[in-house]
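Removed: one protein chain of the complex. Kept in place: all other protein chains.
Read from first to last, the chains carry the letters A and B; within each, the first residue is number 1.
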Amino acid sequence: MVTYLLQRLLSLGLTLVVATAVIFVVLNVVPGDPASYMMGLNADPQALAQLRQEMGLNDPAWQRYFVWLGNLATGDLGLSYTYRVPVTELIGERLGVSLPLTLMATALSLIIAIPLGVMAAARRGKITDAAIVGATQLGIAIPNFWFALLLVFVFATTLRWFSAGGFPGWDEGPSALQALILPAIALALPQAAILTRITRSSLLETLSEDFIRTARAKGLSEAQTLRRHALRNAMIPVLTILGLQFTFLLAGAIIVENVFYLPGLGRLVLQAITQRDLIVVQGVVVVLVAVAVAVTFLVEIAYMLADPRVRTQRQ
Amino acid sequence: MTAQTLSPNLIIGLVLTNVIAAAAVLSLIWTPYDPTTIVVEQRLLAPSLEHWFGTDHFGRDVFSMVLQGARNSIAVALIAVGVGIFFGVPLGLWAAARQGHLADEIISRANDLVFAFPALLLAILITAIAGASATNAILAIGLFNIPVFARLTRGSALSLWSRDYVLAARVAGKGTIAISRDHILPNIANLLIVQGTIQFALGILAEAALSYVGLGTQPPDPSWGRMLAESQTFVALAPWLAIFPGAAIVITVLGLNLLGDGLRDLLDPKMRADR
Partner (left out) sequence: MTLFKVCIAIAAACALSACGEPRDHKNEARLGIALEPPNLDPTAGAAAAIDEVVYANVFEGLTRIGPNGEVLPALAASWDISPDRLIYTFHLHEGVRFHDGTTFDALDVKFSLDRARAPTSTNAQKALFEPIANVDAADPTTVRITLSQPRSDFLFNMGLGDAVIVAPESAASNASKPMGTGPFQFSRWLKGTQIELVRNDGYWGTRAKLDKVVFLMIPDPSAAYAALLAGDVDSFPNFPAVELLPQVKDDRRFTIAVGTTEGETILAINNAKPPFNDIRVRRAISHAINRNDLINGVGEGYGTPIGSHFAPHNKAYIDLTGRYPYDPAKARALLAEAGHANDIQATLRLPPVLYARRGGEIIAQQLKAVGINAKIENIEWAQWLDQVFTRGDFDLTIVSHTEPNDIGIYARDDYYFHYAKPEFKALMTALAAAPTEDDRTRILQDAQRMLSDDAVNAFLFQLPKIGVWNARLHGQWVNSPVQANDMTAAYWTKN
C-alpha cells in the first residue's frame, strides 16, 4: 500500500509539473501585452518599449518559463507586472477573503444538507422525502449568479439588511464577516442541494446493507439505527464530494465574487487576465491545481482507509 | 412500458424538456417579433398582450429573445456534450482495453490533469486566447466533458472485460476494437445516455455562466446568460428582464435533471435512486 501511495504521489507530482507547462504555453499564446494595457491609448512607443524591458517581457519565453519554474520550487511565484509586488503576497491577501468565504459556504451547505438528507432518507417515499428531493432538484437547477442577483436585490437594495457588496478588510471584524454572508449563501445553495442528495442516497445504500439489517433485527428503532450505524458509514461519499466541492468553490466563486465585488482569488485572476498580468494568472492557476491535486490524493487515502476493498483490488 | 417505469421524474422531465425543445424548434420558423430588431422608442415596456415578456433596453421583444435563446443554449450545450462523448468514449474504451498498459496510464493521467484545472477559469482563458464566440464556448465546455465520459466509460468497461461473453469473444479471436464495439459499447450505452442527459444540464448552466461573463454566444444572437447580465442594471426598473431568462434556465436544467433521473430508473433499475 505504501508503494502504491508513493506511486500515486509521484504521478500527481508529475501532473503538477505538466500542468505548469500547459498553463505557461496557454498563457504565452494569449494575445495582448501588459505594458500597453497599462499605458493606454496615447502611450509613447519609446516609453512602452522601456517598460517592457523593465518588466522582463523581452526575454525569450522558454527562458521565462525556467526562471519561473525554478523560483516556483522555492515558493516564489514572481513579481506581478502591474502591481509590482510579489504574486505570493497578492494571492495571500486574496486567500484571506476566498478561504473564509469557501469555508463559510461549505459549512452552511453542510448545516443545510445533512439534516435534510437524513430526514429524506428516514421518510423515504413519504411526502417529506418527495418535497426535499424536489427542492434539491430546484436548487441544482438555479444558476448561482442569478441567485446572487436576487439576494442583492432583496436583502441589500430593498431591505438594506446587508451591504450590497465590497469587503472592508478583517480589521473591521464583524462587518467583514457580515460582508461574506450573502455571497456564502449564494454559493452554498447549489452545493447544499447536491450534498442533500448524496447524503440521502448514501444513507439509503447503507441502510440496505447487512450490518444495518442486523442492527434492526437486534430491535433498534429506525432513528437509533440511523444515528448509530448508518450515518457514520454514509458520510464517506459525502466527505468526498465535499472535498471536491471545496476546490471547486475556491476557484468557482469568480462570478459570485463579481456580483458582490469581493476581492477574492477569482476576481484577482479575472482582473489579471484582462490586464494581461500573466504571471499572476500563472501563479493562481498553479496554486489551484496544486490544491486540487492534494485534495484528490487525500480523498484517495481516505477511501483506502475506509474501504478495505479498494486497497486489495489495487494491489 | 409498465406504469411502474413511468416515474413522475420521467414524466415531468419529459414535459419540461419538450416544452423547451418545442420553443427552440418554434424559434426556427416563427417568433412574434424579430429578436434582434432594435426599436429604441419601445424600450423597457412591461409585459403586455403585445409583448408577453415585455421588451428590453433596446426595445427588443423578450419573449422572442427567450425563444431564440433556447435554441442557442441547447445548441451549445448539446454540441459540447457531443464533443465529450465523441472523444471521451473511445478514449475510455481504449484505456479499458489496454488496462494497466501505458495508454491506459496516459489517458488516466490526462484525465487527472484536466480535472485538476479550475474549469471556469480555463474556459475564460480559452476564450481570451481564441476570442469570445459560441464555438469557443462549445470547445471550452466540451473539453471538460471529455474526461467525464472517458472515466465513466473506462470504469464501466473494465468490469465488462472480465465477463464470460467477452472472454469467449476474445478466445474466438475477435480483436480489441471489435469487442469494444460489439460487446462493451452496447452494454454501457444506457449509462452514457443517463450521464449525457446530466452533462447536458450542466452544459446549459455552463453556457449561461460563460455568456453571463460575456464569453459565450455573441450579439446580436440572444442568449439567456447574456440577457441576465444585461438585465442586471435594470432589475429595479424592469424585473421581467431578469425573471424570464432566469426561469428559462431553471426550467431547462430542472427538466433535464429530472429526465436523467427518470431515464436512470428506467434503463438501469439497479441504480434507482429511491431504492
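Note that contacts are C-beta pairs under 8 Å (C-beta built on N, C-alpha and C of every residue); 3 or more make two chains touch, one makes a residue touch a chain.
Since the model is a prediction, treat every value here as computed from it, not as a measurement.
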item	value
Touch with the omitted chain, as defined above, among B:Ile12, B:Val62, B:Leu205 or B:Val235	B:Val235
From A:Val26, A:Ala141, A:Met235 or A:Leu268, residue that would touch the chain that is not displayed	A:Leu268
Per the touch definition above, residue among A:Ala164, A:Ile236, A:Val291 or A:Met304 touching the missing chain	A:Ala164
Absent chain, residues of chain A that touch it	31-44, 46-48, 50-51, 54, 82-85, 90, 93-94, 108, 111-112, 115-116, 149, 152, 156-157, 160-169, 174-175, 178, 181, 185, 189, 192, 258-261, 263-264, 267-268, 271, 273-277
Chain B, residues in touch with the chain not shown (by the definition above)	36-38, 40, 43, 57-58, 128, 131-132, 214, 218-220, 232-237
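Everything that follows uses one rule, which is that only the chains that are shown with their structure count from here on.
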item	value
Separation of chain A from chain B, taking each centre as the mean of its C-alpha atoms, in whole Å	22
Contacting residues of chain A [partner chain B, same complex]	11-12, 14-15, 18-19, 22, 26-27, 29-31, 124-125, 137-138, 140-143, 145-146, 149-150, 153, 157, 201, 204-205, 208, 247-248, 250-252, 254-255, 258, 266, 269-270, 273, 281, 284-285, 288-289, 292-293, 296
Chain A contact footprint on chain B (complex, rising order)	109, 112-113, 115-122, 124-126, 128-129, 201, 205, 208-209, 212-213, 228, 232, 235-236, 242, 246, 249-254, 257-258, 273-275
